[in-house]
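Note that one protein chain is taken out, while the other chains of the complex remain in position.
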Amino acid sequence: MGLTADERWDLVDAIAQRTVAFGISRQTTGDVLGELTVKPLTGIPTALAVLYAFWSIFGSFAGALVTDGFMIKLFDGYWLPWMQAAWPDPGSVHYFLFVGDPAAETCFEAFGMLTSGLFVSFGVVLPAIFVFYLMMTLLEDSGYLPRLAVLMDTLLHKIGLHGYAIVPAILGLGCNVPAVTATRTLETKKQRFIMMTLLALFIPCGAQLGIMLQVVPDTVGWVLLYLLIGFVVFGYVLSRVIPGSNPEILIDVPPYRWPQRANVAKKLWNKTRGFLTNAVPFVMLGILIVNILYLTGFIGWLADLAAPLFVTWFGVPKETVGPLLAAFLRKDLAVAQLATIPMTSYQMITAVVLISIYFPCVATFAMMVREGPRQLLAAIGVLAAVVLIYGGLIHAVGILLGVA
Amino acid sequence: MHKRLSELAFGESGTVRDILASRHELNCLGVRVGKHLTMITRQPIKGPVVVAVDGMEVAMGLETAGCVSVEVD
Partner (left out) sequence: MHDHHDRLTILMMGNPNVGKSALFNRLTGANAVVSNYPGTTVDVTKGSLRKDRHSYEIIDVPGAYSLEARDAAEEVAVRILDTHPDAVVMIILDATRVERGLYLALEVIERGAPCIVALNMMDVAQDKQIAVDTAEMQRVLGIPVVATTAISAEGVKHLADMIRKAQVADLSAIRSRLNGQEPDQGAVARCAGCGGGGCR
């Protein structure tokens, strides 16, 4: 009993010597590919190509093909007019809650549970996350992520993390909830705190990305650029301010494997089922709550109260306060709701960024409470400070550019 | 000839003679004294290195690699 590590390794060697025989293995295509995708000269262009392909397939398939080409026609052309005609008593409370604006021409504007709720859930977000998760599963199952981690290591070291933080970051682009748990693979408290804070602030989830493609199709690049800059800048600041160490990367780089069709299908099915059972009810509930808050005048009152901050500091219409409330339940819903507020395109960029960064959605928040209850107060403090500073900065940039 | 693992060039290989720090963690990833390893890649700007040991690849930071003393083939 009580072997030292060296004694244990000696025993391991003795057992392995008896039982394992290495033949002469030739290099497989997978090995060659593995090396090419991790060497900087070939690997960095590959990584850029992969990320670009990811984004353009996401945009063209989910955004253009399914949503624009089919869902919008279906929902705006048939479903909305039919609901508006078939539901009794326009002007009643139940009409407002379920169908929304009787004069609306698109499902974004109507904002009833059965119009916008169904449209956002099934017309926009479902196709988006389906395509997103399909591609992400391919990245996960092939063995590409650890190689991406190696390539990103130097950059992530500058912000108090190491390359393997790319795993929670990329998972977070699907959904922040599993990403928060995935920070457990980072070694120190400092790394986990930084990663969790950056996740909550600057990593938009797949549902949010999908709806952004619809609401701000022309300026989504700006939104992402602002989020990326925020990620790097505040990561750098946090890495300087937060005490603790940032050990170097030390990971296995597994050989490539072909994604198994059954596994890909299973993952997609689980994600889709999770969306239908967890997310859709939240979207519906969110619309219900927001509409009730409108009816009771609470949102109007809050908007007036917050007007100085919103209008003078962030440079967005005071009505943005409504979507920000909804963002606590579902960020996709909040972005959709922005479409109902008239504003300039720069205000829209600012508002979408604000929705991303101002607070994690309730599901992510619950997960953060579970992972690090003690650090949560600090995280919220950082969050509030960053929202104020960054929101103001984006406004200032807009003023300098002459667009705000 | 002895070199630090961090100084190994692309494609160069050698046998681990000594590990000066964080030995346990390196050991657990297969980098152990007496093992033969090959440098697969070094990332630019003091980035990590990737080495192959027993046919499996391991990525480690440059400082960590600097703690591994290798006898070059």
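Read from first to last, the chains carry the letters A and B; within each, the first residue is number 1.
Keep in mind that, in the parts below, a contact is a pair of C-beta atoms (placed from the backbone, for glycine too) under 8 Å apart; a residue touches a chain by one contact, two chains touch by 3 or more.
Being a predicted model, the structure only gives us computed values, none of them experimental.
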Hidden-chain contact residue, picked from the options A:Val167, A:Ile242 or A:Ala327: A:Val167
Residue in contact with the excluded chain [from A:Leu3, A:Ala64 or A:Leu228]: A:Leu3
Selected residue (touches chain absent from view) among A:Pro102, A:Pro255, A:Gly300 or A:Gly392: A:Pro255
Absent-chain interface as seen on chain B, which is shown: 24-25, 27-30, 54-56
Chain A residues that touch the omitted chain in the full complex: 1-3, 8-9, 11-16, 18-25, 28, 140-143, 145-146, 164, 167, 181-187, 192, 251-252, 254-257, 260, 263, 266-267, 270
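Basically, only the chains that are shown with their structure count from here on.
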Chain centre separation (chain A, chain B; CA means) in Å: 36
In the complex, chain A residues that touch chain B: 5, 9, 22, 25, 34-35, 38-40, 43, 146, 149-151, 153-154, 162-163, 247-255
Complex contacts: residues of chain B adjacent to chain A: 24-27, 29, 32, 40-41, 43-48, 50, 54-64
